[in-house]
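Working notes for the structure below.
The other protein chains are all here in position, but one chain of the complex has been omitted.
Entry: chain A
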Amino acid sequence: MTDLTTFGIAAIRDGVRDGQFKAREVAEAFNAKVAGADALNAFLVKTPEHALAAADAADAARAAGETLKPLAGVPIGMKDLFATKGVATTAASKILEGFVPPYESTVSQNLWNAGAGMLGKLNLDQFAMGSSNETSAFGNVVSPWRRPNDTAPLAPGGSSGGSSTAVSAGLAPGATGTDTGGSIRQPAAFTGISGIKPTYGRCSRWGTIAFASSLDQAGPMARDVRDCAIMLEAMAGFDAKDATSLKLDVPNWEAALSTDLKGKKVGVPKEYRVDGMPAEIEALWQQGIDWLRDAGAEIVEVSLPHTKYALPAYYIIAPAEASSNLARYDGVRYGLRDLPEGAGLQDMYAATRAAGFGDEVKRRILIGTYVLSAGFYDAYYTQAQKVRTLIARDFERAFGECDVLLTPTAPSAAFALGEKQADPLAMYLNDVFTVPASLAGLPAMSVPGGLDKDGLPLGLQIIGKPLDEQGVLNAGLAIEQRAGFTARPQAWW
């Protein structure tokens, strides 16, 4: 019998609908895969019963002759940044250990409403702060990929490292991610899968544990572009509970997928040719350009002059918002409390936060507190928000000359765990190509383009105009078809 875990979202949906197999068989197959992959540490909580219940509902609906829901029979992984009712949710932080939300996030509820089931909650960088999944309080996620003849554990990317590992190792056909500065796209690139961050406001942030509210966006991570389109349709949509949610209908992205790019212009931003870019990344970028030209697009060089300032602006804005958002973890209403003998209220706050937050989270709270403090606010925060305006303006101008932009997703392939952890700045530089689109709220996607000399995946990024997820998905699909990327990690776990 076919191994059902080799199927993606579309194949599972269609197979369940057409009666080729039962949804329950799919859920059981993925539950078994999850149970056998503890060495990857991708799951913080396993919820096989949730996946089975959704599968049984799909099978019952089909038996009753009902029209099946869009994700009926599809089990997915849920990044542990989404609050799930009755299922522990920690953001991979000690400060939320034991927290069981009495409510469901809008994005996860949307997925359940669409018929999906949950395989479990996925590990991540603590509070989504990191690019390698090494800041989780519950251990590193290990990438299923390895260099040849080398057992050194590699980073799955971050912060959605549990999601990227689960999908690339075949533990889930799709997973949710969140992207603040590249946390969907960079891990997707590192593990040879696809992932899209939609336009800011497409997916509700309600019930998603906040990192930097003006940047946080949820999105899907899956094996291919079509699966991303299907899953994003279910996740997105207006939500009155999020003041920044866009009151727009969700387009039927899957139905409008097309790889014909005739009449489209693809912009190649010259400022993304950074010093010291590895030759392999440069070659892949050129290959991507050729693929899109082959798909009928015209290639134009564009300029985004403020690109080099995006990363420093991000590392003011994101920590500033984080320092404010994370003020809620005080040991009073939920989560950890550390009350030293004889301590007063202020001491309890400080002790709780010292014991509960990891090093990177503390680092960012401190940076954020510093740049927002009296006397520094204008020089740092206001200046960064002005630079952000200039970065958004750069994109607006570039999109006067082209429809989508093509860049590499990350400046390198996956690095080894531990390799960059000692130097926070070196780690931050991982997001150099993904952060600008985040600052401008633009839809952006990573698709696998090829392998480097060590056989590790490399990704290409497509950035689109506001609300033009369709243009991004279509260009992504055009690349996907031409790249013919089928490499999968060999199971060693």
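Methods note: a residue touches a chain if its C-beta (ideal position, glycine included) is under 8 Å from a C-beta of that chain, and two chains touch if they have at least 3 such contacts; residues count from 1.
Simple rule for what comes next: contacts and distances are computed from a predicted model.
Matching "Aspartyl/glutamyl-tRNA(Asn/Gln) amidotransferase subunit C", "Methionine biosynthesis protein MetW", "Cu-processing system permease protein" or "ABC transporter ATP-binding protein" against the UniProt entry of the left-out chain gives the name "Aspartyl/glutamyl-tRNA(Asn/Gln) amidotransferase subunit C".
Touching the missing chain, out of A:Ala32, A:Leu345 or A:Ala491, is residue A:Leu345. Only one residue in the set A:Phe21, A:Phe99, A:Phe138 or A:Trp493 touches the chain that does not appear here, and it is A:Phe99.
When the whole complex is considered, the residue among A:Phe30, A:Trp145, A:Trp291 or A:Phe357 that touches the unshown chain is A:Phe357.
Which of A:Ala169, A:Ile365 or A:Met445 touches the hidden chain is settled by the complete complex: it is A:Ile365.
Within the whole complex, the absent chain has one touching residue among A:Gly8, A:Pro466 or A:Pro489, and that is A:Pro466.
Summary of contacts with the chain left out: across A:Leu246, A:Ile463 or A:Leu477, the touching residue is A:Leu246. Think of the hidden chain as still there; on chain A it touches residues 98-100, 102, 199-201, 214, 240, 243-244, 246-247, 306, 309, 312-313, 315-316, 323, 327, 330-337, 339, 343-351, 353-354, 357, 362-363, 365-367, 369-371, 373, 379-380, 382-390, 392, 424-425, 439-441, 466-467.
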